[in-house]
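Note that one protein chain is taken out, while the other chains of the complex remain in position.
Coming up: subunit A.
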Amino acid sequence: MFGDTANKLILDAKRSRALDGVPMYQEHDVRDIIRETRDLQKESDIIASQDTNAQDRVKQCQLFVTHLSMRRNKRCLLGYQRSRVEKLMEVAWNGQEMDPQQMENLSHHEQEYFKKYSNLVALYKSPFQDVDVSGSLEPPKEVFIDVRVLKDAGEILTEYGVFNLTKDSQFFVRQADVEKLIQQGYLEKL
C-alpha cells in the first residue's frame, strides 16, 4: 500500500523520542519512499496526459489520491528528518561530544549538519560570554551544591581551590563552576 513505508518511518521517529541517543538512520526506508513518490508522479503524469473529460469522476479521484499520497510521503520524510535534527540540536546545545558510535548512526549529511550547527551555536553564544547561553535551563536554587563524581575527570581549578575529581568521591562546590561537567555526565548532583 502507498504510504506504508512512510508510516514505518514516522513510528520510528515517535519511538526514538523516548530514547537518549539518535538511532540508526533508516536510509533504506527513505530510499523506498523516494522511489514510491517518483512512481506516483509518473502515474499521475500518465493520468493527466490521458484525454479525460471533466465529468470523469473516477479519473479525477485517482489523480487526487495520487497527489495526496505524494504530499503525505514528503511530509513524513520531513517530519522524520526534523525529529532527528531536533535531537542533534539538543546535543549541540549541551556542548556534548558526539561519541563515535552515535556518529555512525547518522547519515553523512547529518554529520555535516551537526558540525555546522555546533559552529553556529558557538557563534551565537560568543557575544554573551558572561551568561553562558548553553547553560542549564533549570532555575538555580543554591550557589553551592553537593556533587558525586561518576567518571574520572582530572583536576579542575576554581576560585575556591583545586579539586581532584576521582570516581566516587564527593565534593561541595559552586554550581556555576561544575555546570558543564554535570551536563557532560562527569558529575551527578546530589
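The definition used in the following text is that a residue touches a chain if its C-beta (ideal position, glycine included) is under 8 Å from a C-beta of that chain, and two chains touch if they have at least 3 such contacts; residues count from 1.
FYI, contacts and distances are computed from a predicted model.
Asks: Out of "Gamma-tubulin complex, component 3", "Sister chromatid cohesion protein DCC1", "DNA replication complex GINS protein SLD5" or "Mitochondrial import inner membrane translocase subunit TIM23", what name does the UniProt record list for the absent chain?
Replies: Protein name of the absent chain (UniProt record): "DNA replication complex GINS protein SLD5".
Asks: Of A:Met70, A:Met98, A:Val173 or A:Leu187, which one is in contact with the hidden chain?
Replies: With A:Met70, A:Met98, A:Val173 or A:Leu187 as choices, the missing chain is touched by A:Met70.
Asks: Considering the complete complex, identify which of A:Asp20, A:Asp99 or A:Glu142 is in touch with the unshown chain.
Replies: In the complete complex, the chain left out is touched by residue A:Glu142.
Asks: Need a quick check: the contact residues on subunit A for the chain that isn't drawn.
Replies: 30, 33-34, 37-38, 41, 67-68, 70-71, 74-75, 77-78, 81, 85, 89, 107, 109-110, 112-113, 116-117, 120, 123-124, 127-128, 130-133, 135-137, 139-140, 142-143, 159, 174-176
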